[in-house]
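Excluded from the complex is one protein chain; the other protein chains are retained at their positions.
The first chain written gets the first letter, and so on, giving A, B and C; residue counts start at 1 in each chain.
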Amino acid sequence: MGREDKAMVKKAEAATGADNRPFLFRRHDAGTIREAYRKMLLIRAFEEGAENAYMRGLVHGTMHLSIGQEASAVGVGLALRDDDQITSTHRGHGHSIAKGAEVKRMFAEFFGKETGYCRGRGGSMHIADVSKGNLGANGIVGGGIPIAVGAALSARRLGNGKVVVCFFGDGANNEGAFHEALNMAAIWKLPVVFVCENNGYGMSTSQARATASATIAERAGAYAMPGRTIDGNDLSAVAEATEDAVSRARNGEGPSLIELKTYRWRGHSKSDRNRYRTKEEIDHWMTENDPVKRIEADLVAFGILDEAGLDAVRASVAEEIEAGIAFAKESPSPDPADLERFVYTEGA
Amino acid sequence: MGREDKAMVKKAEAATGADNRPFLFRRHDAGTIREAYRKMLLIRAFEEGAENAYMRGLVHGTMHLSIGQEASAVGVGLALRDDDQITSTHRGHGHSIAKGAEVKRMFAEFFGKETGYCRGRGGSMHIADVSKGNLGANGIVGGGIPIAVGAALSARRLGNGKVVVCFFGDGANNEGAFHEALNMAAIWKLPVVFVCENNGYGMSTSQARATASATIAERAGAYAMPGRTIDGNDLSAVAEATEDAVSRARNGEGPSLIELKTYRWRGHSKSDRNRYRTKEEIDHWMTENDPVKRIEADLVAFGILDEAGLDAVRASVAEEIEAGIAFAKESPSPDPADLERFVYTEGA
Amino acid sequence: MDQPVRELSYAEAIREAMAIALERDERVVVMGEDIGVYGGAFQVTGDLIERFGPDRIIDTPISELGGAGIAVGAAVTGLRPIFEFQFSDFATLAMEQIVNQAAKMRFMLGGSVSVPVVMRFPAGSGTGAAAQHSQSLEAWFGHVPGLKVVQPTTPEDAKGLLLAALEDPDPVMIFEHKLLYKTRGPVPEGAYTTPIGKAEIRRKGRDVTVVATGVMVSRALEAANELAAEGIEVEVIDLRTVRPIDTPAIVESVIRTHRLCIVHEAVKTLGIGAEISARIAESEAFDYLDAPIVRLGGAETPIPYNPDLEKAAVPQVPGIVAALRDLATGRR
Partner (left out) sequence: MDQPVRELSYAEAIREAMAIALERDERVVVMGEDIGVYGGAFQVTGDLIERFGPDRIIDTPISELGGAGIAVGAAVTGLRPIFEFQFSDFATLAMEQIVNQAAKMRFMLGGSVSVPVVMRFPAGSGTGAAAQHSQSLEAWFGHVPGLKVVQPTTPEDAKGLLLAALEDPDPVMIFEHKLLYKTRGPVPEGAYTTPIGKAEIRRKGRDVTVVATGVMVSRALEAANELAAEGIEVEVIDLRTVRPIDTPAIVESVIRTHRLCIVHEAVKTLGIGAEISARIAESEAFDYLDAPIVRLGGAETPIPYNPDLEKAAVPQVPGIVAALRDLATGRR
């Protein structure tokens, strides 16, 4: 919190006896909150832009959009320091942007360009930005979970104070890797926070059909770690729960599991015909529980931004997206002669 | 229960108002109980015989002895019908004998003979007797768990009323296979009982150092199935808990997890130097908590066998072991020309 | 074959095989991720869930090791499971059950069981799905005694090999190239089997033999067409089965053509081409060879995302044409 904001909060508390605003507004200064909002918009606009480019045949392969899940990525990001680390998933654009990735290099990656985060070798499912602590998306469901625990082991041994956030989905929690990694994180009390983005489905398979427990959070009990189920479309609640878990981890108290209930608006990937869920269900989430609309309402209510302010952010996001696409289009493709580059470390 | 025994129990109940004897004695007739005791002795004598043969260089490879754990194998076996199935582990001699294997064919397998249960191809770690419902020991920790669930899927689809018992150790419960298989058994409500023989160690690694939860049983919660921790050296308690779980399974109510607390007297395998546990701990279990001595005391107390009767059983077991070893020694070895036999199904 | 023949896609042919098996044999079940109402990631199971219901078309959680193991356990105890991996890359999670259990169980138990499980693996590159969704790992399975491994390349064989696999008492691994799912071809109606372990000559030729697998068969045929215009007659053998390899069929062809090229998509080093090359060099065909055997395989790299790099990473028609031309005309 900036000094001024803190003073304001103090004043408010003095006046009312307590600050009844949600955690986000008590904990963070206006600038930080505006930036978080901007990131949510940027994620959505990035994915809409990517989708559009895909439709127009500019993007190869497939992609997994997180539209509707923006609060979880950004809320978690709010609780992290720049040098904290994350592992992400196949549905990881939001995580990347929340952890500081530039959309222009993400678009460049989608377009298979040398300026992309993976120099065009990885595509949507492998975007990483190690300089920002993003160890990478993963094409293997659950594949990032042990890797996150390994990063936490490094943090502990190197004594660098870093915390690792491990994102995964409700589907991933039925992989053996989840079980093995959570158990080891727990017995070794490693500084890692397991964040399950529970959007109700692993591809077409609902949580109820795939997972024997009623919540993902209660599986934490099998590893003697705290587990909480949180409204994942509530930016403030996500930030608060994550901050708790991150401080626990940073204080050497070990790992936690956070389940964020959310929903993906789009199909699983570009080939999904949405046969496993109803139009009503989708509409309900889109109209009644849009994380972007929810934070916008709060921003206005708590006087962080007015309608004009929201519009200004929207416009700046649109501009950044446009510039990013232009950058990506203009960027060079990899040289085919470099086909086998990066298989091994050069000069080794 | 035989008709006479039932009458006796009825009489006892009529006299006292209730039968306060342990489950085993209320539930089973004297013949069955004597046979269970005999199997416990046979397991121990078999393993002592195998150990002895190993020392004398008659057995190749390694072996994992379950001496001290006899009550769990036999207690579970008491709750099963002949055509129920089990999957076993690397420490599976007891399970085999409890499920009806003949020691002579087990010795023959140890000696690598054509008359062995695996025709000398499998050895100690792969003994199976499919005709008796024993789908086999397994050299892979946790390897049998999904296989058991698959057998339960067959039982359900084929509608044959079979229940499957899946044995595994406390070490195995940290394998991903455990997690994946228990989850699927639970969501599909399959007729399988997961029996964790918790002898406190996975090789040298104690439960406390390897497993984040305080008990294995509580992990059942992650799969919304019942989990109980039972004294695994109490034959009656094991039989009772298993019978509950088996009826549940047979009635279509789904899987259960039973944790049987026990102890292995010997090292993990033939190469163990026992550096990870104290002599006191081992002595305590051997002298204070020997499942064989415990059942012997009960047999005498409840009038099933007197000392002479116990001796008679011991003698008959010793004879069976001796005859088994002789059979194994005399049996022919596989023909080296048959090296590639059984890799594929003949004539297919 | 007596049955009437229609055009079906490769995916439809597989689905038809599964439907026939499900229809006639109560023991058959299909298991895998999103094979029910979703119809499978590549729409291979399609509408089977509607026809046979969720007790037989079983959506599993995302649990490849457990799922494969359950299929193995079910196979040993009386069912005939078909287990679909969503991508062959995820077999890396299930090698334990496939290799330690399914492949060895009969042997370890001295012949007292068989393990009639069928596993299907959508494999290969060309879809822009990058390194973790594009691998060709059939050579690993080909190295494992106890497994049979097939790689059908036509709709007709996709159906016939699946039906053969279901009749086989041993574990059969079916590698299906993703790019083939939508290709169409004649498929006889009703039940028939295509023999496991038999290669098939797709085009006769006198100048050079190409042994190809998966999607490389059609690329080899294209190359052969181009070369025919130059007067070079290429014989194209579709290997079809990776384990056991039909060595006699290749030997016979090479004795006629005196030249051999092997083309596969999997990484060249330790790919199936290595084994074929070694076998032919050990065979009586060796003395007939007029030129060293040529192998074309995947580059020594994970599959890249960028579409041009992705194409460059595996054999394409122009490269095959050039290699065959050189081989046939003695330039190599």
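In this section, a residue touches a chain if its C-beta (ideal position, glycine included) is under 8 Å from a C-beta of that chain, and two chains touch if they have at least 3 such contacts.
Everything numeric here is computed off the predicted structure, so don't read it as measured data.
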Where the missing chain makes contact, among the chains that are shown: A, B, C
Absent-chain contact - pick from C:Glu16, C:Asp34 or C:Glu96: C:Glu96
Touch criterion as defined above, residue of A:Gly75, A:Gly143 or A:Pro291 at the omitted chain: A:Gly143
Residue of A:Ala208, A:Ala312 or A:Val343 in touch with the missing chain, whole complex considered: A:Val343
Hidden partner chain, residues of chain A it touches: 85, 87, 116-122, 126, 128, 130-131, 135-136, 138-140, 143, 145-155, 157-158, 176-177, 179-181, 183-184, 187, 340-346, 348
In chain B, positions touching the absent partner: 60-62, 109, 112-113, 118, 120-123, 125-126, 138-143, 171-172, 174-176, 202-205, 209-211, 271-273, 275-276, 333-334, 336, 339-340, 343
Residues in chain C touching the chain absent from view: 65, 89-90, 92-93, 95-96, 98-100, 103-104, 107-108, 130-132, 137, 139-140, 142-146, 243, 245, 266-267, 269-275, 277-278, 281-282, 286, 292-295, 299-302, 304
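In this section, only the chains that are shown with their structure count from here on.
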Chain centre separation in whole Å, for chain B relative to chain A (CA means): 48
Touching two or more other chains - residues of chain C: 61, 63, 65-66
Contacts with two or more other chains, residues of chain B listed in rising order: 176-177, 179-180, 183, 187
